[in-house]
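Take this structure first; my questions come after.
With one protein chain withheld, the remaining protein chains of the complex are depicted in position.
And now, chain A:
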Amino acid sequence: MLCQECNQRDATVHFTKIINQEKTEYHLCDACARDTGDFMMKGNAGGFSFHNLLSGLLGFEQTGMPGFGAPGQQGQASAPVRCETCGLGYQQFVQVGRFGCADCYKHFSGKLEPMLRRIHGGATTHTGKFPRRTGGVIKLRQQLARLRQDMQEKISLEQFEEAAVIRDRIREMEGQIEQGGM
């Protein structure tokens, strides 16, 4: 069969479009099909987009496939999770692979970490740029969290003098953050 567009090359792409119950058949060659473009699946090679892959990853976590999910959780119906700000359900997120608003990250936080680890090669914490206007305070708060950890460590090692030094540093930084308006 020849391509119905150019009538020159063999038709290798065959598809049927149904719009409002009206059926149209197409028989095109490779080149014309590429040029026509409107039947092409969007995204990556062969229409197998990253989002298929992503919802696949998220999906089996939901259904509790044996060997995945945490032990004891399998088969349990989990309570529906929904973002309180925008109303997006976790299931919807899994289907479309997109968050509905910035707060989704907060409301889905329990499910987020394993997913981020899988996507980003094990990482779950941002180490790059900070917004300039608000970034100074954020950086201080990150340092603060690290210092608190250090202090706990010192206490558990019964190195109380060092812990006290860190405590004073923490108080100083807390003061700075308050002055920063946060």
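Everything that follows uses one rule, which is that a residue touches a chain if its C-beta (ideal position, glycine included) is under 8 Å from a C-beta of that chain, and two chains touch if they have at least 3 such contacts; residues count from 1.
What we mean here is this: contacts and distances are computed from a predicted model.
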item	value
Hidden chain of the complex, named as in its UniProt record, picked from "Aspartate carbamoyltransferase", "Protein-arginine kinase", "ABC transporter ATP-binding protein" or "NADH-quinone oxidoreductase"	"Protein-arginine kinase"
Residue numbers in chain A that touch the chain omitted from display	3, 5-8, 28, 30-32, 34-37, 42, 44-46, 50-51, 54, 86-88, 96-102, 105, 112, 115-116, 119-134, 138, 141-142
